[in-house]
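Omission of a single protein chain aside, the complex is shown with its protein chains in their original locations.
Chain lettering (A, B and C) follows the sequence in which the chains are written, and residue indices restart at 1 in each chain.
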Amino acid sequence: MADDAVSSCEFRVRYGETDQMGVVHHRHYLVWCELARTDHMREVGVSYRELEEQGLKLPVVEACVRYRQPARYDDPIRVRCWVRDVRSRQVSFGYVVERADTGTLLATAHTSLIAVDSRHALTTIPPAIRARLVATPDPVRI
Amino acid sequence: MADDAVSSCEFRVRYGETDQMGVVHHRHYLVWCELARTDHMREVGVSYRELEEQGLKLPVVEACVRYRQPARYDDPIRVRCWVRDVRSRQVSFGYVVERADTGTLLATAHTSLIAVDSRHALTTIPPAIRARLVATPDPVRI
Amino acid sequence: MADDAVSSCEFRVRYGETDQMGVVHHRHYLVWCELARTDHMREVGVSYRELEEQGLKLPVVEACVRYRQPARYDDPIRVRCWVRDVRSRQVSFGYVVERADTGTLLATAHTSLIAVDSRHALTTIPPAIRARLVATPDPVRI
Partner (left out) sequence: MADDAVSSCEFRVRYGETDQMGVVHHRHYLVWCELARTDHMREVGVSYRELEEQGLKLPVVEACVRYRQPARYDDPIRVRCWVRDVRSRQVSFGYVVERADTGTLLATAHTSLIAVDSRHALTTIPPAIRARLVATPDPVRI
């Protein structure tokens, strides 16, 4: 159960994600988290693409990242993702970013999203969607 | 007349626009051209924001950039922009990217855009808009 | 004094900063904060460009953003920035992102940065630099 609740996605660092410090610029971790989150949703049967086509959007209302070790160009990256909390109008996700080869911890993060309709008005997450977004305890301290 | 037809916008290179080569990553020049193009349109009385609100979009169908000298973090940049050609359904812009302080040429570029409606179907540029997008000869070889 | 301690920078939302939700993608607020932070440093006499040229880098080790209202294409944006805390090896900044025309609050944020040398090893912020990075109480709740 615990394992199922934490999804995992892998990719390589793109050149254009680095900055002149020689490491990945910190904004890209939010993109990686988004990638992991939509992958996680797809795995539990919720296509974010279809949600938007049906008029439900989940904008990010809070994002926090702790950067622990730099990621570098061409590094194989793994992002693990899980639901931390789900309510009628809000859902939170946790993330661990690590080297896919060595398992070295690179960053931890969490984001909160709210449900809005096509006019950007606050709405509720449909029960069928909410039922699939099962919260699990943080697998690591984030 | 010639001078009026070439607009100019200035800004500084952002840190996050650099890559590990220590210079601006080449994709950002397209963002700078977009900035210069919408500034140019605003100056001749065409708000691209309003165009989109009215259902007209101008997606880029061709973009070419020649990179001549690297731009670096914090450099003051000037982008000069002009209309190269305007037709019923298409408009092309030219760009010169240069150091704002020394005038050093950094890049030249040109882009072509087509007019589409809110369903992404090809449409015509309204005559009132087209009348403001006056083509001018290239001020430099691009 | 309090006013001097909070810097302010303004710019317009770029088209490429929006996403298909029709608002600014959340990662760009980190770029805006970086812009405000380096502007703030420049105003108090610390050029981040020169710091890096001298071998001192300030990578972000923590970043948190609370998104309150969406920003849209072409909106005039103001980011106010201040030092929250400075220690021998770490400095934290606070940020308020707002509409430059109406003053509407769009987001608040804070980031922590550590000092590293050219080999990415932890180092101390030189006293002359640290003396200029004067902490001030948060002007708003962030």
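What to note about this one:
Keep this in mind: a contact is a pair of C-beta atoms (placed from the backbone, for glycine too) under 8 Å apart; a residue touches a chain by one contact, two chains touch by 3 or more.
Nothing here was measured: the structure is a model prediction, and the numbers come from that model.
Only one residue in the set B:P59, B:G103 or B:P127 touches the chain that does not appear here, and it is B:P59. In the complete complex, the hidden chain is touched by one of B:V31, B:V44, B:L105 or B:A135, namely B:V31. Seen across the whole complex, the unshown chain contacts subunit A at 11, 14-16, 30-31, 34-35, 38, 47-49, 52, 73-74. Contact between subunit B and the unshown chain involves residues 20-23, 26-28, 30-31, 52, 57, 59-68, 70, 120.
Across the interface with the omitted chain, subunit C contributes residues 15-16, 18-23, 25, 27, 73.
In this text, only the chains that are shown with their structure count from here on.
The innermost chain, defined by the distance from its C-alpha mean to the mean of all protein C-alpha atoms, is C. The mean-CA centres of subunit A and subunit C are about 24 angstrom from one another, to the nearest whole unit. Annotation for subunit C: residues touching 2 or more other chains are 30-31, 52.
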